[in-house]
Every structure is written in structure tokens, then in C-alpha cells.
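In this view, the complex is presented without one of its protein chains, the others remaining in place.
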Amino acid sequence: MTLLQVRGLTKRFGALAATDALDLDISAGEVHAIIGPNGAGKTTLISQLSGALTPDAGSIRLRDAEVTRLSAHDRVRRGIARSFQVTNVFRAMSAVDNVALALQAGDGSSFRFLRPVARERHLFARARQLLERVGLHERADVVAGELAHGEQRQLEVALALATRPALLLLDEPMAGMGRDESAQMVALIASLRSDLTIVLVEHDMDAVFRLADRISVLVYGRLLATGTAEDIRANDEVRRAYLGTDAA
Amino acid sequence: MTRRDLLPWVLLMVAALVPWLAGLLDQGYYVGFVRRMMIFAIAAASLNFIMGYGGMVSLGHAAFFGIGAYVVAIAMVHGVTSAWIAWPLAVLFAALAALAIGSISLRTRGVYFIMITLAFAQMVYYLAVGLKHYGGEDGLNLAQRSVIGLGLDLASETTLYYVVLVALATVMLLLNRAVGARYGRVLMGIRENETRMEAIGFATYRYKLVGFAIAGGLAGLAGALFANHNLFVSPAALHWTQSATLVVMVLLGGIGFRYGGLAGAVALLMLEELLAALTDYWHLPLGLILLAVVFFAPRGLAGLFARRGAA
Amino acid sequence: MTTTLLVEQLLNGLQFGLMLFLIAAGLTLVFGIMDVLNLAHGSLYMIGAYVAASVAQVTGSFWVALPVATLVTGLVGLLLETTLIRRLYRRDHLAQVLATFAVILVADDTVKLIWGPAPIMLSAPAALAGPVELLPGVLYPSYRLLIIGVGLALALALYLFVTKTRTGMLVRAGSSNRDMASLMGVRVDRLFATIFVLGAMLSAVAGALLGPLLAVEIGMGENILILALVIIVIGGIGSIRGAFVGAVLVGIVDTAGRAFLPDLLHRFLSNAVAAQLGPALAAIAIYVLMAAVLFFRPQGLFPARG
Partner (left out) sequence: MKLLEVRAIQAGYGANQVLFGIDLRVAEGSVVTLLGRNGMGKTTTLRAIFGLLPLHSGEVHFDGQRVDGKSTDAIARLGIAIVPEGRQVFPNLSVREHLVAFAANRNGTAQPWNLDRVLSMFPQLSARQKAMGNQLSGGEQQMLSIGRALMTNPRLLVLDEATEGLAPLVREEIWRCLAELKAAGQAILVIDKYVQRLVQIADEHTILERGRVVWHGTSAALAADPQLWHRYLGV
């Protein structure tokens, strides 16, 4: 069953067509990787799927409901959550406060003016659970700005998970991670696949080939090819445009 | 109850003793002086709520202060003297004005927001100047102070002083609770990272607008009290330099600190009083002191005493 | 409404707009390049007017007063830039608002100390006292024509400077990407000081030229500052073209509003209400204009950072 259906998606910045009449289908439950050189329009695509950017043309349908022009916060309510390529967390708040704030968004109204949030134990308990799931529970009370680069990337994923998404858009979760941290993040993503559909934008080809059910190659805002890991490895056009002369 | 939690109660005690002390030292003037400080503390605290916690730098906050004052004065002209009617009306009109101005201004960001709030406030200023029927540029005198009943007569300087003190204490209590509550967390999240707030499901525009209206309403309350304090209102209270003064108070006191607005109002008005007594050219030393604050106390007075993080 | 009145008011609007451009140009460049919101820019306009008035009284010649005022204010601008403004460009806008608001307080009292609290006289050059016949039957004060001439000349000079000269290119580069300009070897600090002094001198010219028409008094800078801020926001921060279009627009809307709105309202409303509402609406017109522009173009008409 197709969870997300993208048809003719177009977004221009001046003379540049960052997304050029793109068609894409994401099936429910799959890990669908999107690869392509920097500047191919991957982040622009994620921003349009998440609602941060409004496309110039085309349509995005979630479970057959039109969401093309829906705002970011309404799409989160419909179950589309995203992490950011450049870490984008609440740097002055602790990790647990970060996640608690994200949980607060989906847990009743935030127009409450008197009851101290600190007393809402359930929020912080669930926040610590989520941090444990991404491997950050020991660092829960550290201010996010002082977390290491890799830890901040884990917090990014925790913040996205806190909105209980059906579709998780991960924008280069492994960016800037060393070997061990990448392995940890790959394990985390693998553990999420059971109850989530994931769109994974990533450069780290090991992770992509290990995690992805299907891979789409994006070049100049256009879909060059979509298929299983084997199809993509074998595809000459992809090899020339992206993987360089020798495949990894 | 750490030392920091004790501080507000100590301040409350000191403020409560002022009229008695003033009477003892036969310095009746200071009842009015401290009362004026407390009124501006309410306005500055309401600005700190949206500026310090919500990141909304409004250079037009005095407009709502002025609207509150004018509502009470105009109601008085039409025979409505009861505080229970005029003051809530003042808060309501100021909040509605803030809702209208905020609904447009909050579509812009950064410096453009600063400028559009300034522009709307100038519009309100020129409307007040245009109200020839209510004194126009020369302002409007109030026949009497509002009537509050309950056996209290606001004509007495001390009674009005305590009413203002109660109002200030209530406003500070409510604002501090709001900062600690879910709404306050959302405001702080918006100040720090509005894109991430949208990405985790908050309709940030709505929260900002509500905050802007609340702060506008509270400034309207301060305006209503100011009209009673002075028994006179004029467009000068709405001029952009008044809005700039409120911003200066918040910065001087410590932006984003719970008592930043209050501390700034007290400090600035005391400074003005002290310097004006020393010289006619008191703007000069005041300007130099503010420059010193910018470079040596970037987080304001509260910043000098607080721990590293914002309270 | 006779054509003379219409022409006269439109020219007055253009004249006022061009003077506002001289002030707004410096403000938008300083804001565009160094991202410094300088509320004290109005004080430089005031200083220019006061110095011009004093020199005119001493030398008896307006033509000596104008250049002297421009140079003196330029020096004041250089002093202000090196001591204070240079330390502000890494700070956020709030710190800049507080610091430059403090400078207004200092400037107002310093002027009061030197020239006293009362407004002082600055009279236009005698030779230009009379009107000039522009069109048959249409007379227009020659002094105001001079202002329009000087304003247009300076606007053209500034436009050529920014678009044709090499320094102009560096100014534009600095305004859109400061770090990259530094990486190309541009002495951004010196460039900024030049721009700040240039802005101060332009404001001084406006101060000296408008002195005879508006009162030379303490605090004259603040009202003009608000108009200049409105203009650079309408035009798009950092854009000279935007400042020019914004200034002429505001000049005409403000002048025409004050001249024609009251009459216009008389047609629809009773005299009492119209008399009351007219001036108020006229004063509000430019703010309505700005709110409208921001609503549709949140970055102004000509956003410099393309």
C-alpha cells in the first residue's frame, strides 16, 4: 500500500530547478533511501514533504489525502515527522526538556498557563524512554548545546520520534559521524523500521545498502532511477552520475 | 525556598512598608514615585514576557499602555467611573488592539517585526493626537479617580498605592506561573528555534499571537492604573520613545529573566530621579550609563546576579 | 483643486522625499552592510542642521555653512563609528537599539549644552528668497527647487557610486555577504567607516537644507528617524534603489496626504469630523503604506540580499 504519493513536484530557486517534476511513491513499512550528490535537491525534497517549503507545482498525497499545501505543524499531526541535516535542536534546553517539549505538542493543548510543566511527570518519563531508545539516556540532563555532534544527531531522531510519526523523514542522520556512532545510528534506524515507514536521505553508502528496501537516485532535482540495492548498484547511469567510476 | 525564591517576598514586604515609612519621614512624595515605578514595572514585565521569553521584540508596546489609559479617561468623560467596568474594558481594548496589530505584525520576522510594531504604534499615537474631542495633543484630564467600592477610596494616595501593589504582585505571579507552565515552554521554544517548533507540531503563529495579546492587555491594565495615578492622559504616553523606554527597561533589568522587566523599571526610574535631581542635563549621564550596560552588563542587572542560564 | 496647488504639493512631496532619501541612504547602507540598526542616525541630521545654523550666523553665508556642516558632521560620524558603532556590528539588534538609543540621549543633551534648549534660526540664502515661474502661472519657491536639484544630483551621484565604481561593488558585496567580502581581501572595517561617514555627511546636507523649512531644535532627529526607518523597510534594507523609491513615495504620500486628505474628507464627512480626522489620517498614511508593503512583500520592495 502506498503511504506517500508524490506527483510532478517542482520547486525553483531563481534559475535553479531544485525539484524538477518529480514522481515518487513510498510504500508503507519500507525504508526508502534517497541518494544523490550534494545540491541534487535532496534536502529541498525533504523540506517540501515536511511542509517547511511550499512547492511551485505538483502534489503530495499521504494515505490518499492531499497535503501539498498543508503547514508543517499540521503535517506532523497527520504523522509526518522529520530530522534536520544541519542539527536543529533547542541548544539552551537539556536533552530531556527538548524531547518533553516535542511530546507536549502531541499531548493535549499547550494553552495551559498555570500548572508547572515540571509536575507533568508522564511527559518527562516518556521523554527519558525515548532518549533511552536512541541511546542518550545517560546524557538526558545535559544541555543540548554541549552534547557531542553525534549525540545531537541522536537527539534529532528522538525529537522526530516524539511526535509519534507514521512516516519519518531522516535527512543525513549519519552526517559527520565516526564509524562506531554510524553503526549505532544504523542499528537504531533498523530497530525503528518495524513500526515506521522511513525515508532516509544519506551519503553513507554502507548504511544505505544495509538499511534500504528501495533506493531512489536524485540528480538535479530529477529521479534518475528507483529500485532495490542490487538494481541501483548495477545501474550504469547511476554509477556514472553518482557513484563515480568505481562502485563502493 | 532558596534565597532566590525568598527575594520576591522580601521585595513585597519592603514595597508594602513604603507608605508607612514615607509617612514617618514626612516624604509623601515617594508614595507617588514608587507607585509610578510599580505601574511601569507591570508594563515592562508584560513586554519582557513576549520579548524575553517569546523573542518578539516589539517597539510599539506603549500603544497598548496608552490605549488602556485612554479607555479609562474616555469612560470617565462619559460618566463611567467604576473601576470594575473601566479597568477590565481597558484591558479588553488593549488586548483586542494587540490581537489586531499582532495578527499582521507576526507575519514578519526580525527587524521587520520591530519596524512594523513601531509603525502601528505611531498610527495609534496619531489617532490619539487626532482625538480633538478628547483633548487631542494636549491630553485629557480625569475628573476623579475610578471608584472601586469595597469601602476603599482611591482618592487616597496610599489606597491607590496598595491597589497598584496588589495588581503588580498578581501580574508577576501570573506571568511567572505562565513561564513555568506549558505555554511558557512553547514561547521559549519559539524564541530559540521556531523552525524546529513547527517541525514538532506547534502552530507557532497562534501561540505568538496569544502571547502578544496577553502582553497588550497587561500593558492596558498598567495604562488604566497610570490614568488614575496621574489623573491625566496624553498622546505623549503613546509616543515611540515611550515604547523604546520600555525596551530599555527590559534590557537594563535583564531580558529573559523572571524579574528583568520589574528590575529594569525600578532601576531606570530611580536613575532618572537621581540624575534629574543632580543636573538639568540628566539625559547625558543616563545615556552613558546605558552604554555601560550594553558593554559591561550585556545580560542586564539580573544577569549580573543570576547563574549562567536564563531564569 | 487648481493645477498649481497640485503641482506645488507634488513638488513639495518630491522635495521632502529627496531629503528623506539623503538620510535613508546612509541608514540603509549602514544597516545593509554591517547589519547595525543605528537609531542615532537622526542625531547626525540634527547636528548637521545646528552646525549649519551656527556657521551661517557667523559667516553670514549659507553657501559656506552647508559644506562646513557636512564636513563637521562627517568627523562626528567618524568619531562615533570608531568608538562605538564598530563594537556593535557583532551584537544583536536589541543591544544595538539600546546603545544607539543611549547615543540619542547623549546627543540631545550635548546639543542642548552647546546651543541651549531653545530652537535656533537658520535662514535660506537671500538670493533664493523669491519664487520661480515654472510653468505659465505656476510659481514655485526657488529655494525648494534648489533642494530638489541638490537632492537629485546627490541621488544620481550615489547611484553611480554604488553601481559603477569599484568601491560601489565592494559596498554591495559587503552588504550581501560580509564574510565572503573579507575572504576576497576587502578591508570591510575601513569600507564600513567610509560608508558610515558618507551617511553622516548626507544626513548633514539634509539637515542644513531642511533647516530653513523645519525648525532647528533638539529632538528634530527623532521624527525624521522614524520616517527614514519606514523608508528603508519599504525599500528593502540595504538597497539604495529601494531607499530612493521608498523616500520619494513616503515624501509624496506624506505631503499630499496632509494637503489633500482634509479637503477630500470634507466632501464625505461633516466639517467637524473631517477637520479632526483629516490630519490624523494624513499622519497615519505612511504607516498604513508601510504595513501594506510589509504584508505583501515582507522583505521590502527591493530586497538587497537576493
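A few remarks follow.
For clarity, chains are labelled A, B and C in written order, and residue numbers in each chain start from 1.
In this text, contacts are C-beta pairs under 8 Å (C-beta built on N, C-alpha and C of every residue); 3 or more make two chains touch, one makes a residue touch a chain.
Just so we're clear, the structure is a prediction, and the values are computed from it rather than from any experiment.
The missing chain, though absent from the view, touches A, C when the full complex is examined.
Taking the complete complex into account, C:Ser176 is the one of C:Ser142, C:Ser176 or C:Thr194 that touches the chain left out. Contact with the omitted chain, checked across A:Leu3, A:Ala40, A:Leu53 or A:Leu167, is made by A:Ala40. Along chain A, the points of touch with the absent chain fall at residues 14-16, 37-40, 145-146, 148-149, 172, 175-179, 203-206, 219-220, 240-241, 244-246, 248.
For chain C, the residues touching the chain absent from view are 166, 169-170, 172-173, 175-177, 179-189, 304-306.
Methods note: only the chains that are shown with their structure count from here on.
Chain B has the Cα centre that lies closest to the mean of all protein Cα atoms in view. Centroid distances from chain B, each centroid being the mean of CA atoms, peak for A.
Put simply, the C-alpha centre of chain A and that of chain B have 43 angstrom between them. Computed centre separation for the pair chain A/chain C is 49 angstrom, with centres defined by C-alpha atoms. Separation between the centroids of chain B and chain C, computed from CA atoms only, is 32 Å.
Multi-chain contact residues of chain B (touching two or more other chains) are absent. With touch defined as above, chain C holds no residue shared between interfaces to two or more other chains.
If you check the complex, the residues on chain C that touch chain B are 31, 37, 39, 84, 87, 91, 93-95, 97-99, 101-106, 108-110, 112-113, 222, 226, 229-230, 233, 237, 275-277, 279-281, 283-284, 287-288, 290-291, 294-295, 298-300. Only residues 57, 59, 104, 107-112, 114-116, 118-120, 122-123, 126-127, 129-133, 136, 240-241, 244, 247-248, 251-252, 255, 281-284, 286-288, 290-291, 293-295, 298 of chain B touch chain C when the two sit together in their complex.
By the touch criterion stated above, chain A contacts chain B in their complex at residues 50-52, 71-74, 76-77, 81-82, 84, 88-93, 97, 101-102, 104-106, 109-118, 120, 143, 159-160, 162-163.
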